[in-house]
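One protein chain is absent from this view; the other protein chains keep their places.
Right, chain A next:
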Amino acid sequence: MSEALLEVRGLNVVFSGFHALTDLDFTLRRGELRFLIGPNGAGKTTLIDVITGLTRPASGSVRFDGRELVGRREHRIVRAGVGRTFQTSVVFEELSVVDNLDLAAGFRRPLPALLRRRRGVSDAVAAALDTIGLGDLADRPAGVLSHGQRQWLEIGMLVVQRPRLLLLDEPVAGMSRDERDRTGELLRTVARDHTVLVVEHDMDFLRRFASTVTVLHEGRLLCQGTVAQVQADPRVQEVYLGRAKEAA
């Protein structure tokens, strides 16, 4: 078993009296592809927000590669190697697809390179373009992209940052079946050389692409295991899958 990359211990998050996360312990090992599921309000996005510095916990610690992340500013956490996407993709619509990737690849650049125009396409950006399959649209403004393409661009923008941990918040929400399949494939490619945590609602997507799953419920850890184990857990069926079935 490889060592832990992310260790969340005793995490409590309270929003004006509402306990979003309660005494949460959570560990992610190097190289893992983990899915995080749970009904609405379970605290999935809150957990990602705490890891990435957007939300301050009331107590608890988040250690990434042995270093404490709580209390650091967002861009510092990114620089430490933690990247994330958002539920609603935010790409820079006026910039071309290549420029979006180039910008995302840029924070390690020295100042003189920042003050020059982009000339050509760096290897990292070209590789990312290839991975996300938007090579044909490279010079088009990102504003013309479809919803699915935007999400892939976001994932590309994440990969070019060379993070050691990727946090994806509902990457297939609102996607067509085809787009889901492509996103799933993309996820597998990316997971080959990254540690990835995916928040996802979509059970079908989960069954096809997840190996280990963590279930949150009302801000607490409900259970953890393989997809089969989790699906077989009666508590999970009650709080999550049962409801999904009813809804279906």
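Going forward, contacts are C-beta pairs under 8 Å (C-beta built on N, C-alpha and C of every residue); 3 or more make two chains touch, one makes a residue touch a chain; residues count from 1.
Just so it is clear, contacts and distances are computed from a predicted model.
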Subject >> Hidden chain of the complex, named as in its UniProt record, picked from "Stage 0 sporulation protein A homolog", "Cytochrome bc1 complex Rieske iron-sulfur subunit", "Urea ABC transporter permease subunit UrtC" or "Electron transfer flavoprotein subunit beta" >> reply: "Urea ABC transporter permease subunit UrtC"
Original post:
Looking at A:Glu74, A:Asp204 or A:Glu238, which residue reaches the missing chain?
Top reply: A:Glu74
Original post:
Which residue, A:Glu3, A:Glu93 or A:Asp204, contacts the hidden chain when the whole complex is considered?
Top reply: A:Glu93
Subject >> From A:Gln161, A:Thr195 or A:Thr214, residue that would touch the chain that is not displayed >> reply: A:Gln161
**OP:** Based on the whole complex, identify which of A:Gly83, A:Gly156 or A:Pro171 touches the chain you can't see.
**Re:** A:Gly83
Original post:
Residues on chain A that touch the omitted chain in the whole complex?
Top reply: 52, 73-75, 78-79, 83-84, 86, 90, 92-95, 99, 102-104, 106-109, 113-118, 143, 157, 161
